[in-house]
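Provided herewith is a single structure, encoded as structure tokens, for subsequent inquiry.
A single protein chain has been omitted from the complex, and every remaining protein chain is retained in its original position.
Let's turn to subunit A:
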Amino acid sequence: MDRRFSVFALAREALRGHAGWAPQWRSPERPQPAYDAVILGGGGHGLATAYYLAKEHRASLGPGRIAVLEKGWIGGGNTGRNTTIIRSNYLFPESAALYDHAVKLWEGLSAELNYNVMFSPRGVLMLAHSHHDVQSGMRHVHANRLAGVDNEWLTPAQCKAFCPPLDTSPAIRYPVLGGALQRRGGVARHDAVAWGYARAASALGVDVIENCEVIGITRDPASGAVTGVETSKGAVRCGRLGVVAAGSTSLVMAMAGLRMPLESFPLQALVSEPVKPVFPCVVMSNTVHAYISQSDKGELVIGAGTDQYPSYSQAGGVQILIHTLEAICEMFPIFRRMRMLRSWGGIVDVTPDRSPIIGLTPVPGLFVNCGWGTGGFKATPGSGHVFAATIARGEPHPIAVPFSLDRFATGRLIDEAAAAAVAH
């Protein structure tokens, strides 16, 4: 359980037939009757929240008993369904601060967790196909550099040199006119992120309880404050409740009588048959909606768009996949004869301004971290880190202040619709 991974541990187990490995985290069958803080949702963001709560804020949580309640299993939701892209080239300073906080944590995460999350900063290239794209892309580059986030503009020839499979000929329907490259961006192994955080949190004493669905939120009749949750495995008392439920956030918050500025949409992705290393970076194009990288197993990982209607079906329309594959075939002609192996869908919670919500709610003791829409994976460590501080202090972490729920009443929206690479 608490054995550290190292080259020596690997060598020892190799000699012993790998019989000495234990489960990576404790998974108690049932929750304890009471905790100081309960995190509702065992995806990457929820597990990261629990990990940073236990590591940095235990002293402010009384005895410091923390649990993560997960309806399904660890890594079975959007954490295991995304396309694993990491970048921080968002337009506005508030967003750049949040996402770059995450990228900085990604850079040291494998060592921090003693778990190889396979973070690979191979560069994220966002293409421009029209005069307007070029202006918008250059504006992003300049805004990012002013905010201290690396981003640079490439000519079509430089794009081709950085990503050889790309067709930069002027003859195609949407020729490449340039691209914005964030070299610190890249990919990571999404399952390993969930497993690594679950293991590290468990080692710090966090109870990670799977197959435990929250079916109600109990509140003090006088003050309205959260006193606990009803679950499929019995009642659990808690002083603070952090909801990190992604596509199901509206349903959970309705248990506390709150209506959220969210709609849940299906988002699809697909992978090809595995091939030898052929694609050295991440390429995104908002205009034609092509979104592609290659996993370490060799599969091309392709992200499609959301369906146009809200749904919890975890399945989307085939026309959405065809749309993105047509764009991939046009931009990367060498992939025209590749076969696609699998496609799947997840449910993403989308806010009106395409920025997340992190912070307090009108209900005392109830905190929420949601609205990451189509791009939450990249923020996993930063999201968990600032949300843990927010729960522990009872006030938003400085980076989370602009992402409060009340921005929809004050009108201080953070409109990142252009920076969200998936059109929705």
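Convention: a residue touches a chain if its C-beta (ideal position, glycine included) is under 8 Å from a C-beta of that chain, and two chains touch if they have at least 3 such contacts; residues count from 1.
The rule is short, and it goes like this: contacts and distances are computed from a predicted model.
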Among "Peptide/nickel transport system permease protein", "Sarcosine oxidase subunit delta", "Nitrogenase protein alpha chain" or "Fe-S cluster assembly ATP-binding protein", UniProt's protein name for the complex chain that is not shown is "Sarcosine oxidase subunit delta"
Taking the entire complex into account, which one of A:Q135, A:T155, A:N211 or A:S313 touches the absent chain? A:S313
Who touches the missing chain here, A:L262, A:V288, A:V301 or A:V363? A:L262
Have a look at A:Q24, A:T49, A:N144 or A:S250 and name the one touching the chain we're not showing. A:S250
Residues on subunit A that touch the omitted chain in the whole complex? 248, 250-251, 259-264, 308-313, 317-319, 352, 408-411
